[in-house]
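Accompanying notes for the structure given below.
Removed from the display is one protein chain of the complex; every other protein chain stays in position.
What follows is subunit A.
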Amino acid sequence: MSIVNLTSEGGKPVSFVDEVIASGAMKDIYVSPDKTYVVGFFRDTQDATLKERLREITTRYRSNLFDKDSGDFWKDYFCWPTDTVEHNGRIGVVVPFYASDFFFQYGSVKDDMLKIRGKDKEGKWFASASNREKFLDPREKGNWLTHLQICLSISRAVRRLHMAGLAHSDLSYKNVLVDPTKGKACLIDIDGLVVPGKFAPDVVGTPDFIAPEVIATQHLDREDPARVLPSRTTDRHALAVLIYMYLFFRHPLRGRKVHDPDATRDEELSMGERALFIEHPTDDSNRVRPEDLRPQSLPWGDPAQRPYTMAGPLLTELFDRAFIAGLHAPEKRPSAAEWESALVRTMDMIQPCSAGCDMGWFVFDNSRAPVCPHCGTAYRGKLPVLNLYSSRTKGSFHADNHRVMVWDGQSLFPWHVNRTIFPNEHLTAAQKKRVGYFQMHEGDWYLVNEAMPGMKNVSTGQDIAIGDPVKLEEGLQILLSAEEGGRLIQVQMAGV
């Protein structure tokens, strides 16, 4: 196989094996001889805008993201194009190869019967109840906590793009690689970025993820003012669909309702102007009929068995805004930053299944005797719940709508101690360190102070020195920090 050697726009040597390894909607992909990067050539003849856009993405936007203090943080979140090349009149982008976590290590069941070992972990494998149930090797599937982490990674990456004024324009399970074993995700296909007023989108998106208003207006001419094209607002729809699919393994709009006898037209209507949430609280006309599903799609395919509310109150509220209030009112859709915040807090409300079932984790349902919704096992043991409050004015504390469940391995971090700290790219090395942990001793739970200088038992008025434990009991109040934004916790006891 012949190798093509070029010099990039940035003046670097670029080589690739002259054989297409994959084809997308816009590009043909070639791989470098050492397999450390790929080159994607745009099939359509070059135009000045494309060239200009790619140059901006590989230089200015890239440098804004990665050449800053928090630059290293983002390296795992994006597979960002590094350079552009020209060859035989076509423009190509140079993109680093994905990290090895995003390729199947074990693949499918029965000694990889589908021969997908070594292939990339396209999200659809994990976003589909039947594929997960029937084909994936259990070692590839991760658990419900890693799926929440995947959603957090995606939300973070999208939030960062949106902060920079950019829209991805084609978020889909093809363009978001996921690794459920470690709970990671990485955005790829960055070359389609949309900059409002500057670079218009050249794709409308991928079916399943295209916003209803884009589908409803796609018959109009591109220049028609009523035509809706991808933007940050439509990214928000795609993001909500991705999160829903990675948590519930089904599509939020694919239910029983028939809008037209013609399948293509029906698809257009059910994803477009007449899109309706399958779990809409009052309109039940698009409910999933379990008999329509293949048996291997159950239980996740049936929302009655795995309702979206199992993701807890914070995510439920965002799903409501995305698929009920905001489905046809784009301005009401939650932003990526809101998803990020809700996911971070939801992960504090998660608890392990007492039976250690495959899904392994579930969100606390606010009941005294929680039961794992995946396997039906009741939680065994005492379960302290820490309700977080923070001070706005001296001496008065307000509920933060944030709870931390106490289980073996749970820890307190600076973002629990102070309301003004949020776990994101701005954390300093010191802020990433654990400041307290929980320990079970003779049937009781203790919180051990590791690095909270101002910790105090408010109920007794005693200081809790670093290194000292405090027993967690119903009604106990502990001040974690007396500083501005410092938190107070109120303990509730659930479980038996």
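One rule holds for everything that comes next: a residue touches a chain if its C-beta (ideal position, glycine included) is under 8 Å from a C-beta of that chain, and two chains touch if they have at least 3 such contacts; residues count from 1.
Everything below uses one rule, namely that contacts and distances are computed from a predicted model.
Peer 1: Absent chain per UniProt: "ABC transporter permease", "Cytochrome c oxidase subunit 1", "Roadblock/LAMTOR2 domain-containing protein" or "Tellerium resistance protein TerY"?
Peer 2: Missing chain, UniProt protein name: "Tellerium resistance protein TerY".
Peer 1: Please pick, from A:81, A:201 or A:252, the residue that touches the omitted chain in the full complex.
Peer 2: The one listed residue touching the chain not shown is A:201.
Peer 1: Of the residues A:59, A:105, A:130 or A:181, which one touches the chain left out of the display?
Peer 2: A:130
Peer 1: Please identify which residue in A:8, A:58, A:82 or A:172 touches the non-displayed chain.
Peer 2: The one listed residue touching the chain not shown is A:172.
Peer 1: Looking at A:3, A:163, A:258 or A:466, which residue reaches the missing chain?
Peer 2: In the complete complex, the chain left out is touched by residue A:258.
Peer 1: If the missing chain were put back, which residues of subunit A would it touch?
Peer 2: 20, 23-26, 28, 43, 114-116, 119, 122, 124-125, 128, 130-131, 134-135, 170, 172, 174-175, 189, 192, 200-208, 210, 222, 229-230, 254, 256, 258, 260-264, 266, 289, 292-293
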